[in-house]
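A short worksheet on the structure shown next.
Omission of a single protein chain aside, the complex is shown with its protein chains in their original locations.
The letters A, B, C, D and E name the chains in turn, as written, and every chain counts its residues from 1.
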Amino acid sequence: MTASSAGSTAGTVARPSGRSPAQMREVRIERGYTHHAEGSVLVSFGETRVLCTASVDNKVPPFLRGKGEGWVTAEYGMLPRATHSRSDREAARGKQGGRTLEIQRLIGRSLRACIDRKLLGERTITLDCDVLQADGGTRTAAITGAYVALVDAVRWLRARKEISRDPIFGAVAAVSVGIYRGVPVIDLDYAEDSDCDTDMNVVMNDGGGFIELQGTAEGHAFRRDELQALTDLAEAGIAELIAKQREALA
Amino acid sequence: MTASSAGSTAGTVARPSGRSPAQMREVRIERGYTHHAEGSVLVSFGETRVLCTASVDNKVPPFLRGKGEGWVTAEYGMLPRATHSRSDREAARGKQGGRTLEIQRLIGRSLRACIDRKLLGERTITLDCDVLQADGGTRTAAITGAYVALVDAVRWLRARKEISRDPIFGAVAAVSVGIYRGVPVIDLDYAEDSDCDTDMNVVMNDGGGFIELQGTAEGHAFRRDELQALTDLAEAGIAELIAKQREALA
Amino acid sequence: MTASSAGSTAGTVARPSGRSPAQMREVRIERGYTHHAEGSVLVSFGETRVLCTASVDNKVPPFLRGKGEGWVTAEYGMLPRATHSRSDREAARGKQGGRTLEIQRLIGRSLRACIDRKLLGERTITLDCDVLQADGGTRTAAITGAYVALVDAVRWLRARKEISRDPIFGAVAAVSVGIYRGVPVIDLDYAEDSDCDTDMNVVMNDGGGFIELQGTAEGHAFRRDELQALTDLAEAGIAELIAKQREALA
Amino acid sequence: MTASSAGSTAGTVARPSGRSPAQMREVRIERGYTHHAEGSVLVSFGETRVLCTASVDNKVPPFLRGKGEGWVTAEYGMLPRATHSRSDREAARGKQGGRTLEIQRLIGRSLRACIDRKLLGERTITLDCDVLQADGGTRTAAITGAYVALVDAVRWLRARKEISRDPIFGAVAAVSVGIYRGVPVIDLDYAEDSDCDTDMNVVMNDGGGFIELQGTAEGHAFRRDELQALTDLAEAGIAELIAKQREALA
Amino acid sequence: MTASSAGSTAGTVARPSGRSPAQMREVRIERGYTHHAEGSVLVSFGETRVLCTASVDNKVPPFLRGKGEGWVTAEYGMLPRATHSRSDREAARGKQGGRTLEIQRLIGRSLRACIDRKLLGERTITLDCDVLQADGGTRTAAITGAYVALVDAVRWLRARKEISRDPIFGAVAAVSVGIYRGVPVIDLDYAEDSDCDTDMNVVMNDGGGFIELQGTAEGHAFRRDELQALTDLAEAGIAELIAKQREALA
Partner (left out) sequence: MTASSAGSTAGTVARPSGRSPAQMREVRIERGYTHHAEGSVLVSFGETRVLCTASVDNKVPPFLRGKGEGWVTAEYGMLPRATHSRSDREAARGKQGGRTLEIQRLIGRSLRACIDRKLLGERTITLDCDVLQADGGTRTAAITGAYVALVDAVRWLRARKEISRDPIFGAVAAVSVGIYRGVPVIDLDYAEDSDCDTDMNVVMNDGGGFIELQGTAEGHAFRRDELQALTDLAEAGIAELIAKQREALA
């Protein structure tokens, strides 16, 4: 997979995976991975695999009761041995870590950006994103897969005539970009992620608008032109991801 | 799959699945399901799917330090939407429930029954059993799969020459049996489990010995002859499971 | 106290206490031990002493509201210095351990097996079982004592005419059995419990039916004939316990 | 029991119990109530019953390590049905309440006031005070009983020659006083405690010195002369309690 | 500032601050320190600075619902670096310590002693006392400042005509007294507090009545005459504090 329009901004670098700077990993989106949830998607960005389920509940959180609006929220988890070395189980430690909370807040906000909550009505859709295997980019894979699970849950509601008009407008997908050894690259795997200068997660919709942009300088601060190159790469990659989502949903 | 020697003790009953009383669900054991863990097994008992990983750590809990013995322990979790309706995420609620703790203690005890902890040396093997989809029998599937993951982790240690003699003796597997509408049946699925009179989880080794036996009368108290019939069924089923384990490990 | 009918199955062994294999410790059941609870029983199995109180509350848990049924539940605790060396106070550690949760779930299930919850009506009876001194067998003593406290609480309700028909059917008691140095023995004390091969907790009713059966192989796996001998011992012991309960309640 | 020297300051009032203002409830101190602890005392102030155990541990908290001093600390708990209506179990709620923490800090400080921690050496004595039945004055009963348990634990250490000189100097006891319907009274039971204007807990030593004085105006603020009358009552009562302690320890 | 009437009871001692025994630190009370709260007061006792806010909420805790009464409660916190060396943040540790709970319970009780809760109506006033800088006496400064914030919140309610009659009767203030190197002194700073024999916190109203009296012997037990000298000092100091409060509220 090549984010071709972004090719020109990327220099030459030996990526650990042998990919070219604008080349994403193989992306697979498998619907109906488990059977109980209203939407259930296994999404893979290379070796990163995230199970995204969408659960419909006919209740809303207290702050929305009686307002005629719905809610979309997300929870994120990582199986203890999804990673190279085993991490503690958050349920056993008795709390979710800051990274977990930060990611699930990001996923929730991103998905709320493509749904009309009035049309959804007083119900909540919870997107559970559980990482079965991690190799960098779990949050961007989660957003990309959760969108497909969300669409499936909405289709389930529409098939049961619980809602008449489609509350989803546009599509949402996410990808990471970063500066690895001086060169802007897309869809960083773990080897790159742990050794890059700048790491940016970009969430966009199918109209080319930004939903979220979170860039962090791990090493040196990044400049305007680098920001430009990174958003170019992201834009091309997200277009590919949205095409993948459409294909999966067809 | 038919636990034939137990067939005579079982009467006739319409099981929701159409299975005969002594018939287990299709069992699949898939090794190497994820790549980071020293052992990683996806085990399925019909629609019940549990990911069992074995992680090796060169430390032991405080109570064993300096004693020259190893430890084997287990943790159990259920993805929020593994079940018909979504359950709260234990990490978000801030604690593991009583059922979770009870199951993970059972898994740990069961697996410790087939390993010589002196030969293992001062290291811990943690078995993480995470239910991706639940349809009854998650704890018995977990024990059956965790055994295979444990063997893989020990093989990994031996391949690296970290231990010279095999600490594993015998095999361990588990199955549920119960009295459904008056008839002893094996390997209850969710429909049966939630509507049965007696539910018993049996853990045995390949020598036909009992490791754990946990029977609960949900409706009427069970009698001696019923206990006999149930353990007959379990014995036959576990023989089949141990054959499956051998096949997977070959 | 001798479980005579089980005598023949038991071999000869020097039990630390000097008891014969089928001999239980002295059992005492003292009603009205404290004054506020609707039922309050101090039960002793030898040096093991458990205070069991039954508290009536005119509410039911959320999952039962409006269904016209009652609930019986249990909580278990151990005073920090009930044991040989002091254990941490669970309230100070901020959570109940897995063993505690497992035991209180067992007590609750066992007692629910002898009560008609429709006849109880929409109220909850909570059985608090607090171990003042532990010397093995705290959970079986707790179940045996909690039954008496439960009966007292029901009598209190009937005396106040809050319920007209007796919701309790039959009696429930429990005892531990195990294989100590190769010989099946009943009612293990701490010295035996920490050094036995197999440990089994048996809960039965006065009709000779099993309510719960939880056997664990600590050392070698146990065989069919051992299971038979253990349940024989338990059956005789529980008959004695039920006689003790009747005597106390007379 | 009459705190005679204080009689003159007390007026006439119909106490619910029929006691005179300066009359304490019957006090019983039973040593060796349980067998594992180095000191174990059941103390009763009328219907209030508290089990106080003293546990010796050959370690000190981090802030004292290597300083050659010991530590004395206390924990307090109340069985759920020690009270008129059942209170939640703190272990189940996941934390100790403010009242519990406040009381256990008070007990610890009070007992540290009668021990030379240098002479105790680098060991900790933990006083667990668990209320079996509450009828007012649980903290004062706890302090009075814990002193006896502490002496027993120190005697145990001395009998084993672990310490040569007695680290305990003097005795410590506690009693509550209060203004009930305008009259200063001693040793309030629950009926008085929940209906009094001022409530004061007084901890003193056998030299007539104050260790702790905690007075709270529940209704109207109290005046100098009332403070005087209350401390008079307390002084007389504590002298009686210390005599009881001596008798029990003889 | 000199608590002159108490001067005669105080001996001579070199206080670290150079103050005379009956001399309080400079007290400042600054209203309207922050803008959102209904009452917001920065109170300083020398280097000790506490921000006290009063927040009005039109709800009462469950135990008061429907009783036509209001509630006044307090919470206390200390910024991590309010102290000489940084203390852990209680929010990060996941619980409030015993000292914190004890202090906030004291503040709440003290302020409830000057308000007619029937006249307040079914609303809660929460007093948040957060220590910006600690140099001894934080709880007494908190009570003294919280009174002023409470009055401001009540004035706010009356200005909005939410309550017609003033529910506050009298004033409440607090000061610490103690025996430092054998001499009774008032308003101990950190240097004195960590090196004194007896420490007493006194809460009084403007009628000279005691609301709370909490004395602790840190070193030797204190005698009757010392108690007398300490309450004399406190009485004079509190009169000064109440004058300061009036001035601030004018």
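To be clear about the criterion, a residue touches a chain if its C-beta (ideal position, glycine included) is under 8 Å from a C-beta of that chain, and two chains touch if they have at least 3 such contacts.
All of these numbers come straight from a predicted model, not from anything done at the bench.
The absent chain, not drawn in this view, touches the displayed chains A, E throughout the complex.
Touching the missing chain, out of A:Val50, A:Ala113, A:Leu188 or A:Ala248, is residue A:Ala113. Within the set E:Arg89, E:Lys118, E:Arg160 or E:Arg181, the residue that contacts the chain not displayed is E:Arg89. Residues of chain A in contact with the chain left out of this view: 95, 97-99, 101-102, 104-105, 109, 113, 200, 204-205, 207-217, 220-224, 227, 231. Against the chain not displayed here, chain E makes contact via residues 34-37, 40, 47, 49, 51, 53, 55, 57, 75, 77, 79-86, 89-92, 94-96, 100, 126, 128, 130, 132-134.
Please note the rule applied: only the chains that are shown with their structure count from here on.
Counting hops only between chains that touch, chain A reaches chain D in a minimum of 3. The most central chain, judged by the distance from its Cα centroid to the centroid of all protein Cα atoms shown, is C.
The angle of the rotation carrying chain A onto chain C, fitted on C-alpha atoms and rounded to the nearest 5, is 120°.
With each centre defined as the average position of its C-alpha atoms, the distance from chain D to chain E rounds to 28 Å.
In chain A, the residues touching two or more other chains are 94-95.
Chain contacts in this assembly form an open path, with each chain touching only its neighbours along a single line. Taken together, the chains touch in the following pairs: A-B, B-C, C-D, D-E.
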